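With one protein chain held back, the other chains of the complex are shown just where they sit.
After this line comes chain A, so read on.
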């Protein structure tokens, strides 16, 4: 009608947002290369180690200990992804784990605080440590790199002062957090733990239902949903993977490790927080364009502060798990944990400049690191070489990411 409709000719410039791009399976896979390549890399690494270790990698007990040994990485990397997405970094989490772990052990051994209460206090203490760092970053404006570098030294120092070398003699209930499994409350199906099977079935059902709901929402709003074939394929693969892991765990010595429940719950909660809450949106908005976020009314200082409080609390959880796993608090606990968490986040596709990154991606990154750890250990590769190898994988993953981005430009 008005001149405006005819005036603005569609220009010849590339318009990558044309509809129906998601139509063909091939183009869909192309667009989601990063996401699938990460999962692909994980699969390749698992298969390779399965071969190199003569099938030992996926023995039930090894899978259970893969989870137990790497629980701290999963937990820390959740917080780390959020910090990095917002454009910061946290170098102190390893030291915080040692410090909080030491205080927790001392509370239980020297002050006879019940271990369950001590666990709660550990998370609170982690939050206080996070508040300390968040104060400097958010309200004083010191770059997080500096604040947490300071924190790394401060809390390592405090851990050594408090712990000396070792605080031992922790109750078995506490030690079970990381080493124990859920009781076989439902008995056994053949040699499979019934409770584990139930959890597996619920997990698979949960994935299927949530995927179907998401897809229905997309289709309803006429948004780009993945092609039907890819959707079904994704569901089938998810069910097979969940089923296989369930089978392995159900036939392991203990069944479902307790930490798996903790990690699983945290992953669900934080995926929800990052995807569906105002807080999560604000984190992405700040990482994507900080001045724009400020001018949109985002309370950036408070969000930054909360991010560090949150990271501290997760470090508190990791401290409990690490101390429980070792059965004692050690002053040197948590050494290099920050690097594991940061590496997992970057391998999992988090952008170095912030603004982009997913909790699930970081978990896959952590799994890649975890499989490397345990696979190389089974192969009896020297720890020094393991470390060097993990470093190469980190560089390769980010290099792949950068080359992939360049090509798509």
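Throughout what follows, a contact is a pair of C-beta atoms (placed from the backbone, for glycine too) under 8 Å apart; a residue touches a chain by one contact, two chains touch by 3 or more; residues count from 1.
Note that in this section contacts and distances are computed from a predicted model.
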One chain isn't displayed here; going by UniProt, is it "NAD(P)/FAD-dependent oxidoreductase", "Response regulator transcription factor", "Monosaccharide ABC transporter ATP-binding protein (CUT2 family)" or "Cytochrome c oxidase subunit 1"? "Monosaccharide ABC transporter ATP-binding protein (CUT2 family)"
Which listed residue, A:180, A:194, A:243 or A:288, touches the chain dropped from view? A:288
List every residue of chain A that touches the chain not included in the displayed model. 2-19, 21, 217, 220-224, 276-279, 281-282, 284-285, 288-289, 291-299, 355-356
